[in-house]
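Below: the structure, in structure tokens.
Apart from one protein chain that is not included, each protein chain of the complex appears where it belongs.
So, chain A:
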Amino acid sequence: MGDFSIEKILISGATLASLLHRSSASSGDLHGFLFGHVVFSDSIPLSDDDTTSSSPSLTATITSFISLPSHLPLPPPITLSFSSTLLGWFSARRKTPLRPSLKDSLTTLSLSSSCSLAFTPHNSTALHPPSLFLLLTTPLQDKLIHTHEYKTYEYCIPSKSFEPKSLSIINIGPFFRSHYDSFSPNAPFPLINCDLRGSNAMVEDEEGETLEAIRRALKNQKKLDMCAEGFEIRRMSKLVGSEAAIYMGELEDLYDKMLCKIDALSKLVEQTSVKVVGQENQNMKLRYKVAGME
């Protein structure tokens, strides 16, 4: 287990930004799991220098995370989807030295020594434990310009120590082209079958379709119709020709209705947000009471 160490750690700018935002917006310290994927590659050194032998290495890409306040224990690790694995965890604490703490090393140890959490990197057979640790802090001195500090480590089981690793940020741009070329999309949403009803030229071929499938298709169709409110795609043809002027009015009506709906929805969101904030304040007050700080 863990024969190869992780050579490169990548994170998308958006994921890192979201992580930094989450930690600075929270009232206290945070921790959570990091998810992503690991690719095993026989890297061929570009230089013809013999000393850099072509050793196989692992490249980890952090794509997502979950977080919770750090006074709560980390939940039993879960896998988000088949395409992302648990790579490790992170700890975000304000105004502390940028060094793993006692708790950090104990948590990392327990994660990386758990056999059930080990994963198999792409195109590899060896199991690898979730041994990454990302530490986020804010500087101890107030006068510094930067507002965040972070450091990534890989926990090395044989030596029981943290090995600092560099974290590369992937952004959108020509320089990062290669990352997107090798990108394979994986949508976590189920695909909705949106076959057009009525375009029934192939009806005869559907004999093999089970009743269950038809029922599902009907259900999906119903959902689609609800969104369209009677404006099926067939009626799109009316956008051209003599009826177009009348039809435009109808469409504008539809848009108005949609805007009203969105407006109502956003009001609803606003109201619930107020309730959430109220509840959070109430929780805070209760916590202060428990801590004897009234």
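A few points about this structure:
Methods note: a contact is a pair of C-beta atoms (placed from the backbone, for glycine too) under 8 Å apart; a residue touches a chain by one contact, two chains touch by 3 or more; residues count from 1.
In this section, contacts and distances are computed from a predicted model.
You can't see one chain of this complex, but its UniProt record names it "BRISC and BRCA1-A complex member 2", from the set "Ubiquitin-conjugating enzyme/RWD-like protein", "BRISC and BRCA1-A complex member 2", "Neuroendocrine convertase 2" or "MMS19 nucleotide excision repair protein". Checked against the full complex, the one of A:Arg94, A:His148 or A:Lys238 touching the unshown chain is A:Arg94.
Listed residues A:Phe35, A:Trp89, A:Phe133 or A:Phe162: the one in touch with the omitted chain is A:Phe162. Interface residues of chain A facing the missing partner chain: 27-29, 69-71, 93-97, 99-106, 109, 140, 160-162, 284, 287, 290-293.
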